[in-house]
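Left out: one protein chain. Kept in place: all the others.
We call the chains A, B and C, going by the order they appear; numbering starts again at 1 in every chain.
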Amino acid sequence: MLRVGVNGYGTIGKRVADAIRVQPDMEVSGVAKRSPDYVAIGAEEAGFRVYAADEDRIDEFTAAGIDLAGTVDELVADSDVVVDATPSGVGAQNRPLYERHDTPALFQGGEDATVAEVSFNARANYDEAEDADYARVVSCNTTGLSRLVAPLHENYGIEKVRATLVRRGGDPDQTDRGPINDALPDPVSIPSHHGPDVQTVFPELDIDTIGLKVPTTMMHVHTVNVTLENEPDDATDIRERLRSEDRILTIPEYAGIDGAGTLKDFALDAGRPRGDIWENCVWEESITLQGRDLYLMQAIHQEADVVPENVDALRALSGHLTGPESRSLTNETLGIGF
Amino acid sequence: MLRVGVNGYGTIGKRVADAIRVQPDMEVSGVAKRSPDYVAIGAEEAGFRVYAADEDRIDEFTAAGIDLAGTVDELVADSDVVVDATPSGVGAQNRPLYERHDTPALFQGGEDATVAEVSFNARANYDEAEDADYARVVSCNTTGLSRLVAPLHENYGIEKVRATLVRRGGDPDQTDRGPINDALPDPVSIPSHHGPDVQTVFPELDIDTIGLKVPTTMMHVHTVNVTLENEPDDATDIRERLRSEDRILTIPEYAGIDGAGTLKDFALDAGRPRGDIWENCVWEESITLQGRDLYLMQAIHQEADVVPENVDALRALSGHLTGPESRSLTNETLGIGF
Amino acid sequence: MLRVGVNGYGTIGKRVADAIRVQPDMEVSGVAKRSPDYVAIGAEEAGFRVYAADEDRIDEFTAAGIDLAGTVDELVADSDVVVDATPSGVGAQNRPLYERHDTPALFQGGEDATVAEVSFNARANYDEAEDADYARVVSCNTTGLSRLVAPLHENYGIEKVRATLVRRGGDPDQTDRGPINDALPDPVSIPSHHGPDVQTVFPELDIDTIGLKVPTTMMHVHTVNVTLENEPDDATDIRERLRSEDRILTIPEYAGIDGAGTLKDFALDAGRPRGDIWENCVWEESITLQGRDLYLMQAIHQEADVVPENVDALRALSGHLTGPESRSLTNETLGIGF
Partner (left out) sequence: MLRVGVNGYGTIGKRVADAIRVQPDMEVSGVAKRSPDYVAIGAEEAGFRVYAADEDRIDEFTAAGIDLAGTVDELVADSDVVVDATPSGVGAQNRPLYERHDTPALFQGGEDATVAEVSFNARANYDEAEDADYARVVSCNTTGLSRLVAPLHENYGIEKVRATLVRRGGDPDQTDRGPINDALPDPVSIPSHHGPDVQTVFPELDIDTIGLKVPTTMMHVHTVNVTLENEPDDATDIRERLRSEDRILTIPEYAGIDGAGTLKDFALDAGRPRGDIWENCVWEESITLQGRDLYLMQAIHQEADVVPENVDALRALSGHLTGPESRSLTNETLGIGF
């Protein structure tokens, strides 16, 4: 039984904690949180042991009626491995803490690739993390692109990828983020950092990405062009391959799903926890082939798609299951696939 | 066992169907839907018998692989009572259908009050629906106001209510609704229709409402001023009374909940189905008393607050439980109260 | 000829500078700006002398090809009076600079009332600023409320004002401000600071305000209830009085103006510089009287309504014209009134 500490219990951390909890081979040793807000209260009500990430704020937790199990240092000491899901940049600052305790750790995509030996995607490079002590689960956008690239690369070869990432301005709970009425080039320079990030997973891949930020909160949308090396028979061929990928959901035309609003509604109807969509969502109607040029559009639930990847990365680090074994166990326990 | 047919399986209909299903004294005889989209597929996967609301589109259902149980006429015939949750105005057109089958029915708040003998709110006037064949569950906004008015009225007497309703432009799945970048007086005339609608529940109440529509999808927000007849001791007195109401959630300051985004996040964390918040959400910090003048702000989850009301209204119509009995059974089965 | 320096050339500063320029009795001695962006370039192209607000960034101005006239210290030295339009809180830090040069100054509504002897609204208390060295032009929302309060107070007496302010989340150029999909109580506590701010202009007024922030950028919208001391004949009476106010625009129903989008479109069609609407915009259809209770809705162009107030405040400080003389000169030169 792998004992996993979750340091940083926010959008990603709380989802990863819930996902770990339903695995047969791991358990949550505790979660660390900075402030005693509704999320911390939720952690306690969910039965997690709560640790203070910031010693100076222990009194605030007490005032809010939260029973602390200790400080983050104690959490790390009590864990076989840590998932660091603190805000971008804080993970790198935390690495010495994990080293001091000689505790392996996972970092998230908000960190620079240099934070860990390996940048991880379960579909693409599970094996590379098997000898590592530290791995970084790549960001939501990079995860979404990697899952698409992997099967295309294997089946047809890829000459070049060009993608535009129309990114949500903030998560639903981030009420201080904008823009309100603008579609912002972000970054203005091309290629955006997302392309190089995909290359941490596929070092040889020729990929150019462009980023924008728009006033939405629910999902990112990618418009993707892939020039394949070998021409597929037809778009149906591509569609079938994507359909057979376990972490890709292909949306049929008759479903009447036109965007993130209906996608989340669909996931909530299906009883998904928090309406989470762990899969890439590819519109079947958008899959188009012009010679060797493939086009498609996909939506990525930024809060959710990295969650199964974290679970798999934990097994890769600990080394007790192979990639296929881990992925299929994760899929089954979470209920991936509609 | 009350057999309930749900005619119109959209935002409200699907939630009411799920709520009925967990009641010990009722069951869903089937649901009627017009188009075979993801919501219809979801109905079938949830195990509901699906009926075609539109005979001309039966083939489309077949094409989408949905097994129809029949047409809406058959659904009505096979039900003891119908919940009509079709779009505004369609309910009134459906009334002759229910009359023809001599089947009692509930309508929703999008219909004119004249569609039924009684306009219903479980907290305020359960008893009035006990002899009725047809009742209308008042709209999300009216439900939210009625729940607030009832305890204030009982405890302090109400001289006058003045409320501004800052309404969400559309539900998350309604991608064709605006506005995008405007806060629209809607209606421009004052009082808005909401005040008179509250008076269908509290005929004697002096209430003026003003409506606006803003570019949000998650919840309505009400700013409310109530001039009470008798001055309460202090704001704490009010807060305690509201806290003790079963369908009002009071939000403490330390929770760090600043709006609908964090409220829904909180509800999803708590495992609520679809993140539904059946309760009025009143910010404790906003509860202010200036002499006999009470002020507060509340958020109303438009998709959810009428759901328990529908369940109670079904029992009021069928007459087998009293108001307090029904409300407490509904609360318990749904998990109302955090 | 009053020589006016404008310190802080942003949303408000650039509009005030343009407004001063068209006055026969004043001129702009120069404008001070921190960064050499498009706004600074625009200042130079408009023919204003540009001063550096920050000595450390002089080189950046040179690099962008902007010819600096000096530093802000020199601007103050060369001005009879300064309009400080720096960001909230910076004005107070600048006051010692103005005192050192013995130069009178105007501050904006983002500063605390204590920044100056007088909080100013041209319609309500012009005379109070006549002996002052420092005055604060109240905020956009307070200006909008004061203009409405003044004629009602004079004609009917006011027992109480209750207003909900549905505020725009950010100005059109503030792309980092949210919320994206939320209507936030802001502040959550009631009354919001706006009520007390109106009392800096009308010390005796009984007023309670509630604030919200929504995902719009163009205008604030106020829903206002005023309990009058003396009952007017009818709503028409009120409408005519408001129509006769020079800085209130009443919107007739046939105009088809439903919100800020159409209002700005209308102002741009009319050739208004920057589409600025200096007037309060009151929907005629919303003006409603229930006994002594008046209701109405108004939209306030946050970027523009304080501009004529600044011009008048300059004359009040310098003392060479009376309030009525100044207001009518300002109205005429700017083209106030449609």
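Simple rule for what comes next: a contact is a pair of C-beta atoms (placed from the backbone, for glycine too) under 8 Å apart; a residue touches a chain by one contact, two chains touch by 3 or more.
Because the structure is predicted, anything quoted here is derived from the model rather than measured.
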item	value
Touching partners, among the displayed chains, of the absent chain	A, B, C
Residue touching the undisplayed chain, where the options are A:12, A:26 or A:221	A:221
Touch with the omitted chain, as defined above, among A:25, A:60, A:112 or A:293	A:293
Option touching the unshown chain, where C:3, C:21, C:193 or C:274 are the choices	C:274
Selected residue (touches chain absent from view) among B:104, B:191 or B:215	B:215
Chain C, residues in touch with the chain not shown (by the definition above)	14, 35-39, 41-42, 45-46, 60, 63-64, 171-175, 180-181, 217-218, 254-259, 261-262, 264-266, 268-271, 273-275
Interface with the unshown chain - residue positions in chain A	162, 164, 166, 168, 179, 181-185, 188-191, 208, 210, 212, 214-219, 221, 223, 225, 253, 258-261, 283, 285-286, 288, 290, 293, 295-297
Touching residues (missing chain, whole complex) on chain B	169-170, 172, 174-182, 184, 215-217
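Just so we're on the same page, only the chains that are shown with their structure count from here on.
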item	value
Angle of rotation relating chain A to chain B [CA atoms, steps of 5 degrees]	180
Between chain B and chain C, centroid-to-centroid distance (C-alpha), Å	42
Rounded Å distance, chain A centre to chain B centre (Cα mean)	35
Approximate Å spacing (C-alpha centroids) for the pair chain A, chain C	46
Residues of chain B engaged with two or more neighbouring chains	181, 217-218, 258-259, 261
